[in-house]
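One protein chain omitted, others in place.
In this document, chain identifiers A and B correspond to the written order of the chains, with residue numbering beginning at 1 in each.
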Amino acid sequence: MTGGAIAIRQRSIIPGFGLSLGVMLSYLGLIVIIPLCVLLLKASDAGWAKIWMELSSLRTLAAFRVSFGIAFLAAAFNAVFGFIVAWVLVRYEFLGRRLIDAMIDLPFALPTAVAGISLTQIYAENGWLGAALATGGIKVAFTPLGILVALAFVGLPFVVRTVQPVLQDFDRETEEAGALLGASRWNIVRRVVFPPLVPAVMTGFTLAFARGIGEYGSVIFIAGNMPGYSEIVPLLIVIKLEQFDYPGATVIASLMLVASFVLLLAINLLQAWTRRQQGG
Amino acid sequence: MVDHASSTLTASLQGSARRPLPLTESAGTRTALIAIALGFLLLSLLLPLIVVFAEALRLGFGSYWAAIGEPEALAAVRLTMLTALTVVPLNAIFGVAAAWAITKFQFAGKNLLITLVDLPFSVSPVIGGMVFVLLFGLQGVFGPWLAAHDIKIIFAIPGVIIATLFVTLPFVARELIPLMQKQGTEYEEAALMLGANGWQTLFRVTLPNIKWGLLYGLLLCNGRAIGEFGAVAVVSGHIVGLTTTMPLYIEVLYNDFNFAAAFAVASLLTLIAFATLILRAILEWRADWQLARSRLH
Partner (left out) sequence: MRGLALAGVLAAVFACGNPLEVAHADTTLLNASYEPTRRFYSDLNKAFAARWQADQGEKIALYQSHAGSGAQARSVSFGLEADVVTLALAYDIDAIAERAKLLPRDWQKRLPNNSAPYTSTIVFLVRKGNPKQIRDWPDLAREGVGVVTANPKTSGGARWNYMAAWGYALRLHDNDEGRARDLLAHIYRNAPVLDTGSRGATITFTRRGIGDVLIAWENEALLVAREISPGDFEVVVPSVSILAEPPVAVMDKVVDKRGTRKAAEAYLNFLYTPGSQQLAAKHYYRPRLQEATEGFFDRFAQLQLINIEDFGGWAKAYQTHFADGGIFDQIYRPGS
């Protein structure tokens, strides 16, 4: 709370509304709004028959199944392990904790193409881990499992980074109260600590999921790219562009755009929920 | 009062209890969780890093330097740097303007605007490149006009820059908006009442206050600009030595079976990623310190 100055509450005392809003809107308009509108317009130009044909084709449906399905699994995987990592980083002290904390953002900072070739090198049948897995009959690279590995990599920081601040600000007194009342540690964690963290975990999950469905660079090297089996939606869009099938590409891209928008709204709502939990 | 009472109670209970209160997990559980977390992180983070450098040096140091010194590799580095140097300042200006508009004023539709700013972040980068092909490609909306005036955007460097501009647009704004929201308008109002004009307020009051958040945003924006792949792949035309950024050049090398060379270029990008992480940690440390200091006032 700032003490002091006698604040005469005049809303318009701060200048620059017109300029800042103007800059913001023109920039957004030129770079984001107009291009995306053109996309939607071109898609609708294709006509209902083509739109239906495109969206109902087996190949498109399979690609959506692959992209959304595997992104969901990867995000779930990251929710579990991300939670553990966040817990360990916040609650425990151990050698190298700060260093490891800094490294969590690596998947975020590393270019996707680098992640792609690196992961492929690890999980290919003659690769660093792939060789061992192959003797056990498990093929990772060039199968949907490879896509899962890649999406799990790029989504790793999201849950950790959404849970950490909530966990850090967590009021330990409730835990102490629970302990005083005789609850076991497991019950305390399950019923006192975990519930307020759920919004944060879900926010992280949704962020990882949204990232996963659109991911391109890290996936195309390690995926088999086989239609109907290991072909992701962004790759399908690129293939259609290379065939200059603009109607097909725009229709599929528009559907992805709508999905991204919906996920964004979900994320905003979840973040608001998280803030309410923290404040409340 | 309540705090004092309960902690005294806790202390006395602990002193006289036959077993300690479960305020944290058992040592066994703790060790197990740490082991799981570290094992997981080792596998998912450390291993890829090791692999990049190991593969880059597979054919020896001489090969490594040769790969990086190739004119096409240097051209890729130049293009990547040019893109970052263009895109980051532009998005910084946008970020400050957007944060100013949203956090210093009240008006309807803020949520919609914030969603629009976030949109490039959640949309697939392939779509980010594709929309500009639809706009500026010869078959696109402005195609004929651009061709008539001999302006090349798609399949040329401007296309690469615009596509990168799209995908990196949110980064600075996303850092500044919550930060400036938290800071409120008191400082600016005080400055204005003391006679400063708008620009003086911006440069002498606001910017210093958001210094660390701004630098943070610039860092993230820069990292993404350097590493962008999907959006640029769609617009570039793959002219090696001209419109291939470093990530695209990696793909070119990889697809021509030059694996060691691809990893050599990848190692450069990895080093940049490292630098980004270190700078980020430093900024976080400084920002915490800054915030702690400001609370004392």
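Note that a residue touches a chain if its C-beta (ideal position, glycine included) is under 8 Å from a C-beta of that chain, and two chains touch if they have at least 3 such contacts.
From a predicted model like this one, the values you see are computed outputs, not experimental measurements.
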**Report entry** Touching the absent chain when the full complex is considered, from A:Phe108, A:Phe142 or A:Phe205
**Finding:** A:Phe142
Query raised in the report: When the complex is taken as a whole, what residues of chain A touch the one chain not shown?
Result: 57-59, 62, 124-125, 141-142, 224-229, 231, 239, 242-244
Report summary line: Missing-chain contacts on chain B, rising order, are 74-75, 77-79, 81-82, 85, 137-139, 143, 147, 152, 154-156, 237-242, 252, 255-257
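Keep this in mind: only the chains that are shown with their structure count from here on.
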Report summary line: Between the Cα centroids of chain A and chain B the separation in whole angstrom comes to 14
Requested in this report: Show which residues of chain A lie in contact with chain B when the two form their complex.
Outcome: 2, 5, 7-8, 11, 13-17, 19-21, 23-24, 27-28, 31-36, 38-39, 42, 81, 84-85, 87-89, 91-92, 94, 98, 100, 102-115, 117-119, 121-122, 128-129, 152-153, 156, 172-173, 175-177, 179-180, 183-185, 188-189, 210-211, 213-217, 221, 233-234, 237-238, 241, 244, 246, 249-250, 253, 256-257, 260-261, 263-265, 267-268
Report summary line: chain A partner, complex, touching residues on chain B are 3, 6, 9-10, 13, 21-26, 29-30, 33-34, 36-38, 40-41, 44-49, 51-52, 55, 93-94, 97-98, 100-102, 104-106, 111, 113-120, 122-127, 130-135, 139, 141, 162, 165-166, 169, 185-186, 188-190, 192-193, 197-198, 201-202, 220, 223, 226-230, 233-234, 246-248, 250-251, 254, 259, 262-263, 266, 269-270, 273, 276-278, 280-281
